[in-house]
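As you look at this complex, bear in mind that one protein chain is not there, while each of the others sits in place.
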Amino acid sequence: MTQTPLLQLSGITKRFPGVIANDGVSFSIEPGEVHALLGENGAGKSTLVKMIYGVMRPDEGDMHFSGAPYMPAKPSEARAHGVGMVFQHFSLFDALSVAENVALGMNKDAVGANLDQQIIEVSEAYGLPLDPTRLIGSLSVGERQRVEIVRCLLQNPRLLIMDEPTSVLTPQEVDILFETLRKLSSEGCSILYISHKLEEIRALCDKATVLRGGKVVGSCDPRQETAKSLAEMMIGASLAMPVPTARTEGEKRLIVEGLSAISEDPFGVDIEDVSFTVSAGEILGVAGVAGNGQVELMEVLTGERAADKGVVRIDGEDIGRLGPIERRRRGMCSVPEERLGHGAVPDMTLWENTLLSARTRMGMESSGFLDLMAASKFATEVVAKFNVKTAGIDHVARSLSGGNLQKFIVGREIMQTPTVLVILQPTWGVDAAAAADIHRALQTLAAGGAAILVISQDLDELMAISTSFAVIAEGRLSEPVQTGTLSIEEIGLLMGGVHNSTGEEARP
Amino acid sequence: MDLAILIIQGIIVAATPLVFASAGELVVERAGVLNLGVEGMMILGAVAGFSVTLETGSYVFGVFAAAIAGAIAGLLFGFLTQMLMSNQVATGLALTIFGLGLSALWGQAYSGDSTDPLAKLHIPLLSDIPIIGPLLFSHDPLVYLSFALVAGIAWFLFKTRAGLILRSVGENHDAAHAIGYSVVGVRMAAIAFGGACAGIGGAYLSMVQTPLWVEDMTAGRGWIALAIVVFASWRPGRALLGAYLFGGVTVVQLHIQGFGVDIDAQYLSMLPYLVTILVLVVISYDKTRVNLNAPACLGKPFFASS
Partner (left out) sequence: MIRLEPRKEPSKVLLYTTPVLAVCVTILAGIVMFAVLGKPPFRAIAIIFVDPWLDSFTVAEMMVKATPLILIAIGLSFGFRAGVWNIGAEGQFTIGALTGGMVGLAFYNMEGFWILPLMCIAGAAGGMAWAAIPAFLKTRFNANEILVSLMLTYVAVLLLSVLVHGPLKDPEGLNFPESRMFSASATMPILLEGTRTHIGFLAAIVAAAVAWVLLDRHVIGFQIKVAGQAPRAARYGGFVQNRVVWMCLMISGGLAGLAGLFEAAGPVGQLVPALPVGYGFTAIIVAFLGRLNPIGIVLAGFVMALTYIGGESAQIEMNLPSAITGVFQGMFLFFLLGIDVLAKFRIRMAKLVKAGA
């Protein structure tokens, strides 16, 4: 490699209060290279690319772009150099049109007079068709990502940064995306591809830099490595994977029939005619692309939101008209997706947060008065049993790391020994060791006779722990089947809204 | 016919301060900021406009002073909410309370004084046309400015890149920040602009409507302006309509007794407030529509973590 690297990073360091997000990171990207940045959640990948894109500035270290010193003070400078970025959490505006969104993400002088036409041409050339006049709020998650990508492509990028792009896509959409990226790379555009998904990186990337705890711990050619060797580099230790237990035919604990709910949010997803049962000892895994009604389904099941139609039964009793408190009394606990602000109140202490969902089942409330001692005792038990790292139960929920707060919330629900547990994204943003702990706890709970519904976007997780499996798409649930009986292609079709291989598409 | 013309002219005079204040607040809210201090900014504008006009004899200076006073008051709110991250609702209330107090202190020396109201324009020929002349061509310059302001805001918000950026900041400040726009900068500018508009609206009260200074002379108009923004679904043209609707109610109420209806004046004075409530109810009823029109980040604090 004698040519000048397109981007060279040397000794990049970024500190946040209490943590060093990046510690002396150095690597380089060649022109036309598809370069993977691999690491676990919290390894410092996102921070690093934000510095390349000018959202943040490093505390130490320097960067060179095509040999010249490069230190963008703001994203428009990065864009002027030909650096484009597709964010993990999209930087899009729901109430604005596709064209307006594209214009906002481009530098002023790059916006041509005929933007709508340009959008149509570029999006079709790369196989990502888009209608420039539609509102973002009315697009699917996959289409939204197209907007982000087309926005970058219109500026003729020399380096395209993709932050975890496939977590929101169906397997088929992933294939289309990879085609687009390979085409770009063959045209000489470099791609910095951030992911923790090993198979993807092996399929797409020419080179990989592995981050762990903010440091570069290795670099390799991913095509020469196995998924296992990459995983060990990323995690730094070998892990015991949970083994799915065989499906046991216990009594039917949770029965849902014809459940429907219209969303209040103009851009929300309606739940349409959902039916399933979960038996004692069963873990029903529900897969699906983000934004297909997962949150809505959970809220309707737990009673946070009223259903318009349908029946929900726990152990034979119809609870469809009851609120969350009464459902908890009858044995249903839940873990929402958002930790801060939904599963826990950010500025309340851990013991106060046990009052939020455990006061009924754990006897912390009598005639309206709260038993603060009982709350403290229960919080202490949860912290001890689930190995929550915190300076004490008097500290506010916000002060915990994401993984530790997740352990606390999951622990708080599991230790109420529910008979039915609805859990969304059980290990989102949790490190691998803690994820394994949570998985084991769920399996233990199921073994004790509880019925568990796990809704997750992580297929690997569902394959590992669920005994039966279904897919949610556009607010509709596929027929649950035994885990392991569907091929990845079939799952992909279901996630795209195609049901029962009849070829009927849920949306055009 | 003369009475009708008189009533319409009255409506224009009653509506114009509301047009200024609500148009300014509309821009602020489009940027995602809820400034409940409109009443305070208006009353400061009223006292500034009146006192400067009285001292200098120049209406132009008076209007500028009102705009500057309103903008400074707005920037104070902006400094607290955008830079020191204070609660927007509480800070807006503080601005109103502070504005009422400070204006009373400032205006004490001027109570009892009065000026001539700002002169109406007289355009040769046009103003003399019967009916159309008095209706369209013989108002004071601020009335024409208020219409130009609404048109200018509509053009700015929906036809310019800067307006698009402002709307994007109100819609999703995190995304706007990630793309590289200065959320705080855009919001401070919007807040200052909104303050200036509210200041001019207040000055219209003390320089045209009743050309003298009275404590608390805004009498809730700042709050009505806030209601108009909701009524308008954050669209400038509808804000103009809303302001004229309220102006109409105010003036008609004054004339009802003239028509020989026997009813206590206080009951009639309640009308504008009751109409405000009624309109709020009708507009807010469709929750989905309000959610669709309201800037998604309205009133939410923004703190850039980087």
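Some observations on this one:
Each chain carries a letter (A and B) given by its place in the written order, and its residues are counted from 1.
Methods note: contacts are C-beta pairs under 8 Å (C-beta built on N, C-alpha and C of every residue); 3 or more make two chains touch, one makes a residue touch a chain.
For clarity, every value in this text was computed on a predicted model and none was experimentally measured.
Of the candidate positions A:Pro129, A:Gly341, A:Gly363 or A:Gly448, contact with the hidden chain is made by A:Gly341.
Residue A:Arg359 is the one among A:Arg212, A:Arg359 or A:Arg476 that touches the chain not shown. Contact with the omitted chain, checked across B:Thr56, B:Ser114 or B:Ser284, is made by B:Ser284. Counting the whole complex, the residues of chain B in touch with the unshown chain are 36, 76, 79-80, 84-87, 89-91, 93-95, 97-102, 104-105, 108, 215, 219-220, 223-224, 226-227, 230, 264, 266-267, 269-270, 273-274, 276-277, 280-281, 284-285, 287, 290, 303, 305. Contact between chain A and the unshown chain involves residues 17-18, 57-60, 62-63, 69-71, 299, 302-305, 323-326, 328, 334, 336, 338, 340-348, 352, 355-357, 359-360, 365, 368-370, 372, 395-396, 398-399.
The rule we apply is simple: only the chains that are shown with their structure count from here on.
Chain centres here are Cα means. That of chain A falls 44 Å from that of chain B.
The part of chain B that touches chain A in the complex is made up of residues 161, 164-165, 167-168, 171-172, 174-181, 287-288, 291-292, 296, 306.
Residue ranges of chain A in contact with chain B, taken from their complex: 50, 54-56, 74-76, 79, 87, 89-96, 100, 103-105, 108, 111, 264-266.
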